[in-house]
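The complex appears here minus one protein chain, its other protein chains still in place.
On to chain A.
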């Protein structure tokens, strides 16, 4: 059984600024107070293809994902390790991130895909963010009997974190915009 959902958000900022903000989201110290579920982020690999201009990056994310006691008893830990792969194509102005869990795989498979593209109606000034998340509780795992409940809770948590992430992104975009026009905030 898979629970999947999609979210879409329009940033009234150009694609270049929004993608810059995405890189800063987990890294800038002020954001750590808000995005408390992100414990650690490290870059594992990066490749710049000099001919196409495409930038490939892989990052390791350590996420604090506490669940209710009955889940914790089964799963045994609050920490989840994920790998995020990103491809940025500056020529076509597209950015795609895919994040998957690599720990807790015997219990759950989570995959999140995020795309940032220029807004079709206002490609130079606005950016569309499309986010697709899927959660699958492994059928034979100890969590299977309460799969629906767990998936529901995961979905709620992801939605909360997405909303926080968007707020952080908007803040960074405003800061970058002010910086670009020479105003200091």
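Simple rule for what comes next: a contact is a pair of C-beta atoms (placed from the backbone, for glycine too) under 8 Å apart; a residue touches a chain by one contact, two chains touch by 3 or more; residues count from 1.
Here, contacts and distances are computed from a predicted model.
Student: One chain is missing here; what is its name in UniProt, given the choices "uroporphyrinogen-III C-methyltransferase", "T-complex protein 1 subunit epsilon", "Insulin-induced gene protein" or "Mitochondrial distribution/morphology family 35/apoptosis"?
Tutor: Answer from the record: the omitted chain is "Mitochondrial distribution/morphology family 35/apoptosis".
Student: I'm checking contacts with the chain that's been left out. Which of A:7, A:94 or A:134 qualifies?
Tutor: A:134
Student: Among A:10, A:27, A:159 or A:178, which one touches the chain that has been omitted from the display?
Tutor: A:27
Student: Quickly run down the residues of chain A that touch the omitted chain.
Tutor: 1-2, 4, 16, 19-20, 23-24, 27, 32, 39-48, 50, 53, 55-56, 58, 60, 62, 64, 75-77, 79, 81, 83, 85, 87, 90, 100, 102-103, 109, 111, 134, 136, 176
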